[in-house]
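The structure that follows is given in the form of structure tokens.
A single protein chain has been omitted from the complex, and every remaining protein chain is retained in its original position.
Presenting chain A:
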Amino acid sequence: MTSLMTPGLEVRSLHAGYPGRPVVKDVDLTVPAGRVAAIVGPNGCGKSTLLRAVARLHRPGSGTVHVDGDDVWRLSRRQAAHRIALLPQSPRAPEAVTVAGLVRYGRHPHQGLLRQWSREDEDAVREALEATGTAELAGERLDRLSGGQRQRCWLAMVLAQRTPVVLLDEPTSALDLGHVVDVLELVREVAAAGRTVVMVQHDLAAAARYADTVAAMKDGRVIATGAPRDTVDEALVKELYSVEADILRAPGDGSPVVVPRARPPVTEPGAEL
């Protein structure tokens, strides 16, 4: 491979799962630095397990995960935390924590007994707060904020970790449209700053619009991968979700928009009221 593009994250023939129940089967995925990849697929297709295996939360049966050339499963947990940051789906926050307090926890992997609060820690926290537009909330308590604001604070914490790879597990699942756009724009900015972002996305339309690469998973395998406009089509939607859909092109960038066809109403004999 010509290294014009640094491979930020490289997953090679990864198998993961539980005894007698393989969940992720032979997955290959390469995401260059500065790009956003979205993993999509129906519930239970193995996309969360894949993300957990990449994040070192679930030990894979076989296969490797490399970040900038290092095999993350051969690193210590702390060293791995210097390379990969994860925002879980609904993380639990410490009781009564402030926004700045939460974001400071992102520096934990860089701290120790003799390195408790370096200038770099301070810069990283400030930068993360500013990048996510949460600087003016720094002194507020996290539990008093709205869902959208809270998600931006969590993102700030993950960014403060200053890792080349950022993993997001359904970062927009509980948000309204305005905040979905907010968060995904932010994700694009993070990638533009040179980081590799991999997110599990439920919403195919959002994935198609904001990701550079879509990896579609079904039954533990990646069945299609590539740029959204080349990958997301009627056949894929049918295969993934067993839904007939039309694919429209968004005005502007031409990214695919999935419009499910209404199923014909099922008429059962004797069902009329």
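The rule we apply is simple: contacts are C-beta pairs under 8 Å (C-beta built on N, C-alpha and C of every residue); 3 or more make two chains touch, one makes a residue touch a chain; residues count from 1.
Definition applied: contacts and distances are computed from a predicted model.
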| item | value |
| --- | --- |
| Record-based protein name (UniProt) of the chain missing from this complex, from "ABC transmembrane type-1 domain-containing protein", "histidine kinase", "Iron ABC transporter permease" or "Sarcosine oxidase subunit alpha" | "Iron ABC transporter permease" |
| Option from A:Arg126, A:Arg188 or A:His202 whose C-beta touches the chain left out | A:Arg126 |
| Contact partner of the left-out chain, one of A:Ile84, A:Leu159 or A:Val190 | A:Ile84 |
| Selected residue (touches chain absent from view) among A:Leu14, A:Leu50, A:Val103 or A:Val197 | A:Val103 |
| Chain A residues that touch the omitted chain in the full complex | 52, 55-57, 77-82, 84-86, 88, 91-97, 100-101, 103-106, 108-109, 111, 113-119, 121-122, 125-126, 129-130, 135-136, 138, 161 |
